[in-house]
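Every protein chain except one is present and positioned as in the full complex.
As written, the chain order gives the labels A, B, C, D, E, F and G, with residue 1 at the start of each chain.
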Amino acid sequence: MIAVAQDSLALPGAELPAPAGSAPGTWSPLHIATDRCKGCSLCIGACTKGALALDETRVNVLGYHPIQLIDPAACTSCALCARVCPDSVFTVFAALKTPRGTSR
Amino acid sequence: MIAVAQDSLALPGAELPAPAGSAPGTWSPLHIATDRCKGCSLCIGACTKGALALDETRVNVLGYHPIQLIDPAACTSCALCARVCPDSVFTVFAALKTPRGTSR
Amino acid sequence: MERSVIFAGFGGQGLLFAGQVLARAAMNEEREVLWIPTYGPEMRGGTAACTVIVGDEPIGSPVVDAAWAAVVLNPPSLAKFGPLVAPGGTLIVNATLVEAESGRTDIDELRVPCTRLARDAGDDRLVSVAALGALIGRTGLVGPDAVIAALREILGRKHADALEADLAVFDGGLAFGRAANATEERLAATTGAG
Amino acid sequence: MERSVIFAGFGGQGLLFAGQVLARAAMNEEREVLWIPTYGPEMRGGTAACTVIVGDEPIGSPVVDAAWAAVVLNPPSLAKFGPLVAPGGTLIVNATLVEAESGRTDIDELRVPCTRLARDAGDDRLVSVAALGALIGRTGLVGPDAVIAALREILGRKHADALEADLAVFDGGLAFGRAANATEERLAATTGAG
Amino acid sequence: MTTVAPAGSRVIFERPELLIDRSTHYCPGCGHGVVHRLIAEVLGELGLGSRTIAVAPVGCAVFAYDYIGVDFVEAPHGRAPAVATGIRRVRPDAFVLTYQGDGDLAAIGTAEIVHAAGRGELLTAVFVNNGIYGMTGGQMAPTTLLGQRSTSSPGGREAAFHGYPIPMTEMLAIMPGVAYAARGSVVDAPAIGRTKQYLRRACEVQLEGRGFAIVEVISNCPVGWGMTPTESIERLRDVVAKQYRPGVIVDRTGEG
Amino acid sequence: MTTVAPAGSRVIFERPELLIDRSTHYCPGCGHGVVHRLIAEVLGELGLGSRTIAVAPVGCAVFAYDYIGVDFVEAPHGRAPAVATGIRRVRPDAFVLTYQGDGDLAAIGTAEIVHAAGRGELLTAVFVNNGIYGMTGGQMAPTTLLGQRSTSSPGGREAAFHGYPIPMTEMLAIMPGVAYAARGSVVDAPAIGRTKQYLRRACEVQLEGRGFAIVEVISNCPVGWGMTPTESIERLRDVVAKQYRPGVIVDRTGEG
Amino acid sequence: MTTATIPPATLHHGHRVLMKGNEAMAEAAIRAGCDAYFGYPITPQAELLEWMARRMPEEGRPFVQAESELGAIDMALGAAATGARVLVSSSSPGISLMAEAMSYMAGAEIPMVLVNVMRGGPGLGGIGPSQADYFQATKGHGHGDYRVPVLAPSSIGEAMALMADAFELAERYRTPVFILADGTLGQAMEPVELHFREPARVADTWSVRGADGRQPRVVRSMHLEPEDLEQHNRHLQAKFAEISAREVRWAGENLEGADLVIVAYGTAARVARTAIARARAEGLRAGLFRPITLWPFPSAALAEVAARARGLLTVELSAGQMVEDVRLAVEGRTPVAFEGRTGGMIPTPGEVVEALHRLHAATTARPASATMEVRP
Partner (left out) sequence: MTTATIPPATLHHGHRVLMKGNEAMAEAAIRAGCDAYFGYPITPQAELLEWMARRMPEEGRPFVQAESELGAIDMALGAAATGARVLVSSSSPGISLMAEAMSYMAGAEIPMVLVNVMRGGPGLGGIGPSQADYFQATKGHGHGDYRVPVLAPSSIGEAMALMADAFELAERYRTPVFILADGTLGQAMEPVELHFREPARVADTWSVRGADGRQPRVVRSMHLEPEDLEQHNRHLQAKFAEISAREVRWAGENLEGADLVIVAYGTAARVARTAIARARAEGLRAGLFRPITLWPFPSAALAEVAARARGLLTVELSAGQMVEDVRLAVEGRTPVAFEGRTGGMIPTPGEVVEALHRLHAATTARPASATMEVRP
């Protein structure tokens, strides 16, 4: 049976959990409020790196397949995804490309 | 006592009486439906010949001093008075300047 | 005892103003009064009218079954309001414009050459004020001083120039009304109607 | 005897459609029926529901005190409508999305893997049709032929392609419901509630 | 009205047949009278009297039906374009004309005129802009000029407090459904003549099926403006016509 | 919303504080969500959250008050500009913002928006034009394009039958009371960025006391258009933006 | 949501089809000869407009989605003034916007049919079913002294039948007519036997279509001279009296020997029917009095029924509106109780059965008092 995705419970002020969709232990430039995602795919179209995809294996509390970052390494933290997302699902952090600073 | 002016009684289809304001027996280029006149004087301003004036000696059925043609001879039948009159008081006939035809 | 006066005539004849002057005069005499306009169907132009009811208690009905007096300034008003005067009441007719008579024998009908009176006093547009003067002169509904005070209050502030003419015309009307009083026989019960 | 079924779930799960198919099937059997949607507060997205009441006389009340059966396709619907099933009634639960159980012991609760059944039959979006099949298989509320005819009538004209998938999914659900019938004990009075 | 022409004398000007022979309730000098006559003339000349259904506004011109001898429907205040749309849609053979004042058209009726124009509804709209609410006693209208006194802007219209005058016809003219829009005036005989031409063209535009046509007529309201008729005409010429400039505002009939 | 930033990592983008942390009722991919976020960002950046009184429309965005964390008044359908005028006049210190859809603003609310603009009312109006009545199930709006199908123009909008699309913002822009009018879109990230700049400017215009400011945002309604979100964004780019061209339509703030 | 499962071509007279209330009313209007439809979208009425958007052009008849409800009703006013048979529909907030024009149409005596698919109020309220616009429809919508016939169907089939009746009444009496339906009736689907009826057209002597030789006509509600306006009002009142005398409609069920009579219309009457069946099974002698015309209200008939009953129970989807007309009809001679739900909620049959039991207890235990406690 396919599990219902459960994460950031949309409580005002709640802390974001570890970024979803990234392999455990790896760092991700995106925090994804998975259960606010409606699977519209607009972020997928916006991402020039092809780093995003819907997680067809899960259904979130709203009944949608949520977005996931399938290629964290490709992500440049350009935030195009975040800017087009109608549901403000993403928090974007500067990519840790160089150990000392941010990529842009 | 000043008489109340009484003439064309505004009955649809009624025939116009002899033009008011002209001396008996003289012909006039204007027919004036005196008791529809509201004494607004706009025709006086429009007449370049100074041929019109209010008849301050009379009050018509509406309670106004009606217009009269004070100088029939000066009238050129230009119909400026008729065109500006908001109450369509005038009927204008071609001036009989030349015995054979009309002046314009 | 409520006494009602109807003023009626052409829109431009100053009827509503005359009614207001009477209302204010009544108030100046510490009496109760109600002024109420009625518009003819045309609103713009056409016939206008107002009713003033003077009494000693707060006024009840704004409509009257019959008028204590009427002031009619044009022919249609005579036709409409002449019959509404209560038996024994007073009818002031603007003789300048109205040739007809009411035909009633049970009222006091006074023909007043309003335009002439007004012109004689300096402004021939003040026909209503002339008629008001005649009404007061004839009936004594309110004291002339209260009317004069009312005119001063209403016109004094802004229209000092107009005030003089109005006072003069009122005086002329008043004199005409009083003269008629003095010289004519009065019907017995001029104050009997409500 | 009126029998009512509530369908509830996410807006996109095809509930209103499944209800319509049932209503039409009932009409095909010359029975009386009423279909009535209820929108969740969000209208767009969120939870949607409809009620279908089947009977032999013209249907009276469009609201029911308790449902003869309910089909719940997501967790909120279980919470909201589980308690509304009449004792002895049937509850079809979409096991794919709903982990919880109603906790009731007085009804016939059947967990149906709707998504899997739908996917197995060719289109995993047709969860409601799978659930409808299971309901019919379990309760025999209407004959399967009437449902199949209804699907043909509704989809046949314009959506011939969709029709085949719908028929297959319905069949899968029907089989699941019947199999459950055959293998599980039934509560005594599954048809006792209005 | 039959007139008895003096022998040998040609009629230069007479009351148009469709103008009912009755005195109007309008104040002395009011421009509505002129506009009524022009409409009666144009409808008569185009032979439309028998198939016109006109819509009367709420405003001084509500009584237009007492003066112009065609079928009329009385619209609620501001709704003449909606009423006319209803007529237009069910009576394709009728000639449909609306008559509105500036309070009626530019204030309460804004939505209805914008959308009738937007739909390109086959209507001929006559819009008499006298910059005031005449009927109700001289209150400010949307078209009242800055600085102009009215009973509801007793100190004169101020932009910051009362807002700006609205150039209604220009606003409507940007919509593609508007085939023809013009502004005339009643200031003098030549202007009245041009206004008549605009009205005539606005009628033809409907007959040709080209779209919505509107003629604004800037007009005087001596009573509402607190002026004599003559003064009001002077103001119309010297002040109003400088702000609301007469002329054809848009003519899309060449395009189709 | 507090986020736990990974050590040494700067936040590039986060949910603005004024956007309440709650999932919306909007359909997947709906442009209203983006516009909400932009408003929350701009109000936050200008520090206006505490003194904003916003007016919600009737339309899908009626629930804006559930998502944008400022004081709100719910207006009857189309009347947001009138409601906002009332607020503006009695609360000179408030920042007043209206949010309306195209059915709300361009159909039933035409008179109210025209006159708020005409008065030069100090308001910032956000006008989300998705060319359809989203909330009621995808009926034709005044801004629906020719040929576009909707549940009330099932064969596609035809000019002769349904009328022409109305260029609302252009129409409003001709009025002198309008200090600023622009059209943005939600088609992609750069366009969204420009739209934010327009919104920001429209807010500043109010703060500077210059007059009425409006930003139209052309947006998508996947459900009303009967499309996937991605298809709807393509249509927005390829079709809608060709008709309703984004950009600044009028800027009179240089004039004063 | 348009069900769009029924191609109009299959809607043959005599057939039994499953139809949504909104769509059924729309099609019934078309078959009743509706010449033009004007509307504006609003839930839960939208499918009526959408059906018309599709079907009227097919029939070559005008459909206009107006810029607003004001636009719609005023377009209707214009079209109907030319003698066309016109339908308009909306739901509660939209109906409120039509108050002025309805008063105009009543005043100018313009026939037209207006459907109100009522939703929960006040204000924007909700989109659930309601009967809280009863007062508005029957008494105080627009200004001035006027009434319009109000027809209240209780099933989709009846809604279709009443559509033809509504046009007939409208034209016979030159009056706007209300069809008062609630959201349930608009949104539900039921099988209906199709019995279309197109009322005969009667040549009228008042409508405007261009004077064409005759005297010009004016369709108007203004009568500036009070004497004239009073005269006109007398004429209108005489007409209302005639309608009251001739056009009252109601239906009774189980009234024979009924102790307890439920008075309910529309959806509430359906709930009542189910409740009555149960109550009778539980030994209560309950019956149903169902007004079909809400104005004219069947006061005389109800008074007669009430005279034989111990108590009346009015059931409404409101806080209590029709109950005033019930009380006016019986004037204290029979106790009147009330049971209602609001805001989109519908009383359940169980609640109504309980209310019947309470009424039964109250009317047998203690001397009848005219007004019972009202809840909620």
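In this section, a residue touches a chain if its C-beta (ideal position, glycine included) is under 8 Å from a C-beta of that chain, and two chains touch if they have at least 3 such contacts.
Small disclaimer: the values here were computed from a predicted structure and weren't measured.
Colleague: Considering the complete complex, identify which of G:Q65, G:S155, G:S207 or G:T342 is in touch with the unshown chain.
Modeller: Once the missing chain is taken into account, the touching residue is G:T342.
Colleague: For the chain that's not shown, point to the residue among G:G142, G:P216, G:G266 or G:G287 touching it.
Modeller: G:G142
Colleague: Would you mind spotting which of G:I95, G:A166, G:A277 or G:L356 touches the chain that isn't drawn?
Modeller: G:I95
Colleague: Determine and list the chain E residues touching the chain excluded from the picture.
Modeller: Residues 58, 62, 74, 76-78, 103, 107-108, 110, 133, 135-137, 139-140, 142, 151-155, 161-162 of chain E touch the chain absent from view.
Colleague: Which chain G residues would touch the chain omitted from the figure, given the whole complex?
Modeller: Against the left-out chain, chain G lists 92-93, 95-97, 99-100, 103-108, 118, 120-128, 130, 132-146, 220-234, 236-237, 318-321, 324, 327-328, 331-333, 341-345, 370, 376.
Colleague: In terms of residues, what is the contact footprint of the unshown chain on chain F?
Modeller: Missing-chain contacts on chain F: residues 49-53, 55-56, 62, 65, 69-76, 79, 82-87, 89-91, 93-95, 111-112, 114-115.
Methods note: only the chains that are shown with their structure count from here on.
Colleague: Going by the touch criterion at the top, tell me which pair is linked by more C-beta contacts: B-E or A-D.
Modeller: It is B-E, judged by the count of C-beta pairs in contact.
Colleague: Using mean C-alpha positions as chain centres, tell me how far chain E is from chain F in Å, no decimals.
Modeller: Centre separation, chain E to chain F: 36 Å.
Colleague: If you average the CA atoms of chain A and of chain F, how far apart do the two points sit, in angstrom?
Modeller: Centres of chain A and chain F (C-alpha means) sit 27 Å apart.
Colleague: What's the distance between the Cα centroids of chain D and chain F, rounded to whole Å?
Modeller: Roughly 41 Å separates the two chain centres.
Colleague: Scan chain F for residues touching two or more other chains and write them down.
Modeller: 26-28, 30, 107-108, 110, 135, 142, 162
Colleague: What residues in chain B touch two or more of the other chains?
Modeller: In chain B, 38, 62 touch at least two other chains.
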